[in-house]
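Note that one protein chain of the assembly has been removed; the remaining protein chains are unaltered in position.
Then we have chain A:
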Amino acid sequence: MSSEGVLRLEKVIHTLMATSGNKNINAKLVLLGDVGAGKSSLVLRFVKGQFIEFQESTIGAAFFSQTLAVNDATVKFEIWDTAGQERYHSLAPMYYRGAAAAIIVYDITNQASFERAKKWVQELHSQGNPNMVVALAGNKADLLEARKVAAEEAQAYAQENGLFFMETSAKTATNVNDIFYEIAKRLPRVQPAQNPSGMVLMDRPAERVASASCCS
């Protein structure tokens, strides 16, 4: 964890405290990744159950919210679907600042998008909330014939960097709800406001890292 990270921790905890109730957790989640990796498609699948073949490139960032019930709690995701376009890169901190979770998306048929994903991981490690739950999504898993990024490679990278990894398909819906569900389970559970200093991180559930995509 970088020193800026430590400095930010207090602010982040405060943010989480302010937005969490007993069993209701508000969690800001940001999607990052290359142009065309499928961020909007994943969100649209998760929030509206839709898939659009010709999804338009996102401008700035789009905001969505969706609530998930996870075991003991209701998690309300406030989702920022950011634009992968290069011109918005320098504005990304505005969207990931204070986020409790991030999904970094790449396209399994596009090696460059995987490299881009790694850059995002680095940026989050150095700039982001150190307690952020970070998921790596290898999207377009339905396009097996065109695969350029091996699942094993991504899995290994994820493990090294403390991320959890899934291959997803916004088109077929494979692993889409699962990845959000998994994030929800890993979110730190914050005690109610009467005990502000005692933030309790829930034990991570037994790793159920779903490297298996529907097609493998």
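Criterion: contacts are C-beta pairs under 8 Å (C-beta built on N, C-alpha and C of every residue); 3 or more make two chains touch, one makes a residue touch a chain; residues count from 1.
Here is the rule we use: contacts and distances are computed from a predicted model.
Q: Using the UniProt record as the reference, specify the protein name of the hidden chain from among "Vacuolar fusion protein MON1 homolog", "Dynactin subunit 4", "Rab7, RAB family GTPase" or "Ubiquitin-like 1-activating enzyme E1A".
A: Hidden chain identified via UniProt as "Vacuolar fusion protein MON1 homolog".
Q: Going by the contact rule already stated, which one of A:Tyr88, A:Tyr157 or A:Tyr181 would touch the omitted chain in the full complex?
A: Answering carefully, the residue with contact to the hidden chain is A:Tyr88.
Q: Touching the hidden chain in the complete assembly: which of A:Ala27, A:Leu44 or A:Leu68 does that?
A: From the options A:Ala27, A:Leu44 or A:Leu68, the contact with the absent chain belongs to A:Leu44.
Q: May I ask you to list the residues on chain A that touch the chain which is not drawn?
A: Given the touch definition above, chain A has residues 35, 40, 44, 56-64, 81, 83, 85-94, 123, 127 touching the missing chain.
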